[in-house]
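With one protein chain removed, the remaining protein chains of the complex are shown where they sit.
Up next is subunit A:
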């Protein structure tokens, strides 16, 4: 414990009984929070017979890597992993680019109804898309885009735009309009101003949004369930769901499948942790 604490802790005492009690309870709750993850991971590494004979939190006596290979093959993970990767890698950067352009236009170019357009866009961030799954299916179907990459990426883009515009608009608004106007007089186009001035400034926010959106897209289930009917187009969450219903009695492989599905997002989270918090909070809770 250092004495530079900015918060409530009194610097004069090094060990405060209340804080020690607090710390112990926080650690205990954290252990409970982590327990399901540990249980799943351990089960994934145990042989089928060990799952039934050993205690829930007993470490596996021998790690059965084979579970992962078998789950991978049975669950057709080659396919679903590939689809998830393609969809995420196309959707996330593309979505950020169009959102950033829109946010820039709304924040920096005056054309009368900026505010109305902004509210119109923000509205979408609040509307649960789960309500519109049927008309969404009808629409995508009428465009004959069911079971295609554009057929899922376009709706993903549409429902990603509001939140990202909201956050980025907040940032762009803080940059004085005079700067843009001066650059315009000097002959720079909006594209150049956007790329040279705004993009570098908001790089950290863009990074945060990129990571949040990566996880959200990677995990999305309901829309994929409706728009990707054909097995060959399924994403990871759909694959896991079907794995569960087909092989639910093979516990160690089921758990291996869960681990495979969850691992990429978890790794991204662990690596880019601090961006998550800033991305989530920069828009929602401003002082």
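Definition applied: contacts are C-beta pairs under 8 Å (C-beta built on N, C-alpha and C of every residue); 3 or more make two chains touch, one makes a residue touch a chain; residues count from 1.
The working rule: contacts and distances are computed from a predicted model.
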item	value
Choices "Glycine cleavage system H protein", "Hydrogenase small subunit", "Carbohydrate ABC transporter membrane protein 1 (CUT1 family)" or "Cytochrome c" - which one is the UniProt name of the chain not shown	"Carbohydrate ABC transporter membrane protein 1 (CUT1 family)"
Interface with the unshown chain - residue positions in subunit A	1-2, 5-10, 18-19, 22-23, 25-27, 29-30, 33-37, 39-40, 43, 51-52, 55-56, 98-99, 101-102, 104-106, 109, 117, 119, 121-124, 126-139, 154-155, 157-159, 161-162, 165, 190-191, 194, 215, 218-219, 221-222, 225-226, 236-237, 240-241, 244, 251, 254-255, 257-258, 261-262, 265-266, 268-270, 273, 276-277, 280-281, 284-287
